[in-house]
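Note that one protein chain of the assembly has been removed; the remaining protein chains are unaltered in position.
Right, chain A next:
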Amino acid sequence: MSTNQAVESLLALSQQEDLVDLPKDYPLSASEDEGDSDGERKHQKLLEAISSLGGKNRQKLAERSEASLKVSEFNVSSEGLGEKLVLADLLEPVKTSSSLATVRKHLNRVKSKKTVEVPLNKEEVERIHREVAFNKTSHVLSKWDPIILKNRQAEQLVFPLEKEQPAFAPIEHMLSGWKARSPLEQEIFNLLHKNKQPVTDPLLNPVEKASLKAMSLEEAKMRRAELQRARALQSYYEARTRREKKIKSKKYHRVMKKAKGKQALKEFEQLQKVNPTAALEELEKIEKARMMERMSLKHQNSGKWAKSKAIMAKYDLEARKAMQEQLAKNKELTQRLQVASESEEEEGGTEVEELLVPDAVNEAQMNAEEPNPWMLRSCTSDAKEAGIQEDAEQLPELLDHNVSESEGDERPVAEEEILLKEFEERRSLRKRSKLNQDAESVGSQETKDSISQEVLFELRTLSQKLKENHQSGKQKASSVGTFPQVQREEPVPEEEESLLLQRPERVQTLEELEELEKEECFQNKELPSPILEGHWLKKNPNNQTDAPKKKKKEQMIDLQNLLTTKSPSVKSLAVPTTIEELEDEAETDQKQMIKEAFAGDDVIRDFLKEKREAMEASKPQDVDLTLPGWGEWGGMGLKPSAKKRCQFLIKAPEGPPRKDKNLPNVIISEKRNIHAAAHQVRALPYPFTHHQQFERTIQTPIGSTWNTQRAFQKLTTPKIVTKAGHTIKPIKAEDVGYRSSARSDLSVIQRNPKRLSAHHKKQLKKNSID
């Protein structure tokens, strides 16, 4: 309570003066004092006075922190030392008065600031400094690793390491202090001057320079051949274009033009996929061309030719046709090109369609014999009411028609037709899908991705095919031969369906897919024969029942597997005695196995055989000195006579008896020669891992007696070569291609004797946080 009061008094004060300091102790005027609190205080004072008598504490006591100007030094109190003042207490009354809003704000700000952490002690900081510096230095030193490794492994090191550059005096310097004196020298110089031979560097006369600049013969030949080839190719091309230009057939040119256009479109699409930015540029170009077309009067039926044709048009079908063609062309050229984003593909599709289809003005054209896309459309629209099946049947028919018609024409026309047909198909499909969509929510349609569509579509076709197979299989299996006609009929529409559905644009979402499937079912159901429907229905539940069964089976197997695998471990945990038995069994098993494995071996006989062989090998060999052909005929198939052989065969003396002669179970090798052993290496020396390696190094001679001079020199190159009378300096960073530390060591010291780099500070901070 008293604190609150005190705060109030303080605030009263601070309204008069600035709030200089937040006092811990505060003077209370006597008028405000209450009796009991006064007594308490006195008691405390007394206690403090007594404690201050102790000695050291005396100086601590007198701390002045009042917020008043005049304070008698005798009245100084050190009250409330133990209590802690909380900022919130001070702020409480401030809330009420609006005039102190700024103060409050300040205080709040102070409160929100965190106290600065206590800095680390000096030892700790130094330790961190050292650690950082050491890491940095060792990192710097690590750059020497590869060089040191290289030097340690080097076959030969030549010291001093730095190569002294021999000082070459430039020839001008030499020449400047030298004059031709003798008549011969003068003559030579005259000759040189006559040939414009420069005396200074480079010592080349103009002809030599030209020859240096010239190509080599081979290069020149190659280049000539290249040029020849290029010329020939160019002439071929020119001839071809000339030939093409000479063709008078308008149809041909038209077709060519169209083909080109198509090609361009295809390329553009490709480009759109591969490189959108380039495609955009292309698009801009097209746009510009369109603008140009719009500005010009070309194809506007306003030219001289067009006017004449207009007069004729009333009577001449041809002329009318030509005019309309002109107009169509204009329209086509001035049509804004649509960059169909994938979500707007449908719209784009329709637009393009409209773009390509001639204008409705050409109503007259409809009368023409050839099948018109419009006609097709009308056909399909008619057919739509009749049923999709019919439509689908009609299409190929039309197609056939087209093809048969256009057979005489060039290919591009056929292509165009195909394109049109495609659009037709699309349209019909869209209509159908619209029917579906009516039932479905519209929103789902808008989220599409062409890739996913394709994938889905493929999936779908696959599933369909599978289903077909399944069905056919079923059909075969089910020996219901009562309705062969109907069954034969069934797959045909399905096939057609699949063909039609091979348009990735069609199916756009999963929902749609499902919808389509349903539709398919629906269609199937709609098929004329009710029996088939029944069959289908029968089939369906069959399928459904099959699938869960399988699943269940799999689950069962899984469970069993788990049980079988886990059971032994459980057992072993529970009953330890069984393990021992098992181990015993294992041991006996092993013995049995070994017995079986070595059943055929007779170890003792093998040993005896080995010993016999060793004895044979250690016996001294006879020396045969017969020379075939010496003193008699020799050659292929002829052997020296027995007499000769007898004469020249030197029988080896019997060696000393073997040491293991009387030891049947032992083989003592007698290869070891004690006299030689004194000179032989006992253990494999360090760097070698196999005795063969070591032996090989010993067996290759290095002397010039057995090696060519070059090989000898190479084999005896000393590891370290020093030059007499030359000081060898320590290795330098520059010698080995490193940049030495750029700043000189001293300058760094003088600049910042105790400053830390930013990196250091960061690391320090990190460490201190840790």
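Just so it is clear, contacts are C-beta pairs under 8 Å (C-beta built on N, C-alpha and C of every residue); 3 or more make two chains touch, one makes a residue touch a chain; residues count from 1.
By our rule, contacts and distances are computed from a predicted model.
For the chain of the complex excluded from view, the name given in UniProt is "DDB1- and CUL4-associated factor 13" [choices: "ATP synthase subunit b", "DDB1- and CUL4-associated factor 13", "RNA-binding protein 48" or "Cytochrome c oxidase subunit 6C"].
For the chain left out of this panel, the touching residue among A:Ser138, A:Thr277, A:Gln621 or A:Gln692 is A:Ser138. Although one chain is not shown, part of chain A still touches it, namely residues 126, 129-130, 133-134, 136-138, 140-142, 144, 148, 151, 157, 159, 678-682, 685, 694, 697-699, 701-708, 712-713, 715-718, 720, 722-733, 741, 744-746, 748-750, 753-754.
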